[in-house]
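See structure below.
Shown here: the complex without one of its protein chains, the others still in place.
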């Protein structure tokens, strides 16, 4: 039974806490840290044997804690990762690895210096069965080489503070990681196109929808539509063009209804629900790997977190320049292969 | 240019008149007959060279008339067919061939006695491209022998006078003809099941939906759901189970929409629109065949009209008895092969 | 942590053992019984703290065992259930409850006499999210009353010993339970129709496909196609006709591929895979309920197991008689509401 220390019980942190307590086999939370002590104590109250530890660093160092889940605010991830690496404890770190590419590099360097891979990034889509099927098909080579992908990430509505930066670091980053994983390549160029914006856009610093165009080292082009106030539902699209055919992510299987001159299936606005199964599977995979003294190879590593950070930096630059910007990445180090 | 005499310009007759004048190549209407003279003259007024002939028999005999289209009320079809056979003119006869199986047999006998096939029945679905693809696939044998078919015929709403008899003679008759054509077999047994009826049923002499179960001479079972007040749309379903797979009629290709948490395609309540293309194609095929001095082999013959009549008779008996009733049919005569 | 004793580690029993050990949260297996001692010991070897107990009755009575999972051969279910009821331990019993309707009634009576509901039957489809959505929609009344359902249960191939009896007790029984659950009604009449059989049928005592027609107490008709050598895949279909529309179970969401002039999605021949998620969810629900000292209300009860047995008995009679046979069921007792 893996004994987990969890940092941050905001919305997603609480979901992860409940997941580990109620759904995951072979893991349990023994300690929780959060700046909001009252709230944290409320969350853990129904469960016996879970301690509140105010200081996250103390939690990481606590001898009862086998492994750490980091769901605190973005700016803290880097420091907590580095401390957990010092303790040589396994880490589940929600994206991003750091709030800067340089910080991400520091974590990568610390992990490599420690000599043992410890970090699993929270890029949950890698554990979505639909993406798994898509990757398996593309990797099989049955359709030839991938050349183009048309992707879309759509949210029904966005929080007021959501702006062009968040569009990249909070949304496009998922497309960046998943497509890099799907085709086993990294990005070398980025461009961002701003079409006419929706009347539903309220933040003057947001263009919505926008199109992020990425090129991989082999010349594949990935077009990612980012549209965060599409109104109609949470929706993720991915069509991969290979030399001998196309492969497209399906929408979720929902009951097919005919009524009132419509033939429809329902859609959800809940992104968590859309990918609920993948969250459970990524945590089960993490717990299983920790219990086996290893990391899950399908999951995103610290290196993947670093790649995502470098790529989003280029996208942010491209938003401002309107030009095609280089992405300064290199081949994956042997340590992460 | 085939010169057509058309009997009956009610709703469907007017559609056929306009079709021949405006859509079909190689045919034109030269004479129209209808009991409502004023209405008929209104219909033909915009077109030059179309005469009104009060007496349908006179119209059939008119020397300018090359071929006859019969869209008058059901009870008149038999007599007009027999007159046109006497004149050895080509006939397009809307279903039914006669209002009784005996009457249908009389037309078949007259046509055989005349020594030349002249009649094309208005079973339009045989010219629907989706049914054509389905038949071609089943006939190819690629999926093995057909064993079962699940069919459904759904109308959004029905006319007040629609009752259990019409459910068979006006609706199930289409399933009977098309399925017989599709698998190249005829029916030997019929059963009708009455589930709980919809609250939308107003006619006390109607059970709706109902399920007509038919068995072919080879033992294939065809289940036909007849549901004429389904409210939601006009809808026709057909799934054929063959030994190595299934083949299913698609719904029409309609624009796929995502909005308001629904992913939908529109449906129509208009059966004429659903099959519009097949009406055009059956008339073009008829005109082409007449102009070539032959009948179209894919179209329903007088024999097919007779088979449909015998089968609907058995269904009507089965509605009353609740039992499995025999269908008294024999192999197709060589004349109709 | 619920301590489970599991009887029977054949194919499905082993799956359930591994499920409880590796996937389910809050439960663990502490004892296993099986007539094949060597095999059972092999299955449990990798796991610490799991004892082998040769005698199932002894296992049921073992003080460490909180709850019992019965996956042994059908004929033993009744006796093990009755013993576990005596011990007032929670039971997960794979279908059937007994090999006879009378035996099922005996278990129901024993449970009622014990005064506490203890049994959850292994009708996994009730925990399939697609069926859940379908039931929720039908139950909402948004589409009006259900009147007809077209169901199909298809297996790619069947074991040589599979015959007309198994078609009912092993296959149709799933449709019987799920449809009864879905519309909240029980069956009063059964008929079985034998179409022409597939050339792939090898057992002379099997008709395949066959159509089971069931009528509920309210007059709804459920048509269940049972086709166990359809060759192409494992496939389950369900379309419910309500007064204002239809609702249809979707196929699983699979990657959509275009290649070689086909637009396809893959299908699986693995029924376990088709419903894998529902197996996990039914066991999690069972463990959660046991840990809360209750039974899961969505799951099938002993009464549901009894209803299934009475209905399959009528189907078996209908296969032989060719007639419409009564199903001798009554309203659900208050104990099971």
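Should a chain be cited, it is by its letter among A, B and C, assigned in written order, with residues numbered from 1 in that chain.
Here is the rule we use: contacts are C-beta pairs under 8 Å (C-beta built on N, C-alpha and C of every residue); 3 or more make two chains touch, one makes a residue touch a chain.
Model, not experiment: these values are computed from the prediction.
**Q** The complex has one chain that is not drawn here; which of the drawn chains does it touch?
**A** Computed over the complete complex, the missing chain touches A, B, C.
**Q** Going by the contact rule already stated, which one of B:26, B:141 or B:184 would touch the omitted chain in the full complex?
**A** Candidates B:26, B:141 or B:184; residue touching the omitted chain: B:26.
**Q** Among A:78, A:225, A:256 or A:313, single out the residue that touches the unshown chain.
**A** Selected residue, touching the omitted chain: A:225.
**Q** From the list B:258, B:298 or B:324, which touches the chain that is not on show?
**A** Hidden-chain contact among the options goes to B:258.
**Q** Touching the absent chain in the whole complex: find that residue among A:122, A:209, A:252 or A:305.
**A** For the chain that is not drawn, the touching residue is A:209.
**Q** Among A:147, A:165, A:262 or A:298, which residue is in touch with the absent chain?
**A** Of the listed residues, the one touching the omitted chain is A:147.
**Q** If the hidden chain were put back, which residues of subunit A would touch it?
**A** So the residues of subunit A touching the unseen chain are 144-145, 147-148, 150, 193, 195-200, 209, 211, 213, 215, 218-221, 223, 225, 227, 230-232, 241, 243-246.
**Q** Name, in rising order, the residues on subunit C that touch the hidden chain in the full complex.
**A** Interface residues of subunit C facing the absent chain: 156, 231-233, 235, 251, 258-269.
**Q** Name, in rising order, the residues on subunit B that touch the hidden chain in the full complex.
**A** Counting over the whole complex, subunit B touches the hidden chain at residues 21-26, 130, 133-134, 137, 142-143, 244-260, 265-266, 277, 284, 288.
Convention: only the chains that are shown with their structure count from here on.
**Q** Using mean CA coordinates as chain centres, what's the subunit A-subunit C distance in Å?
**A** 37
**Q** Let me have the rounded angstrom distance from the C-alpha centre of subunit A over to the C-alpha centre of subunit B, please.
**A** Here the centre of subunit B sits 58 Å away from the centre of subunit A.
**Q** Note the residues in subunit A that touch 2 or more other chains, in rising order.
**A** 251, 258-260, 265-266
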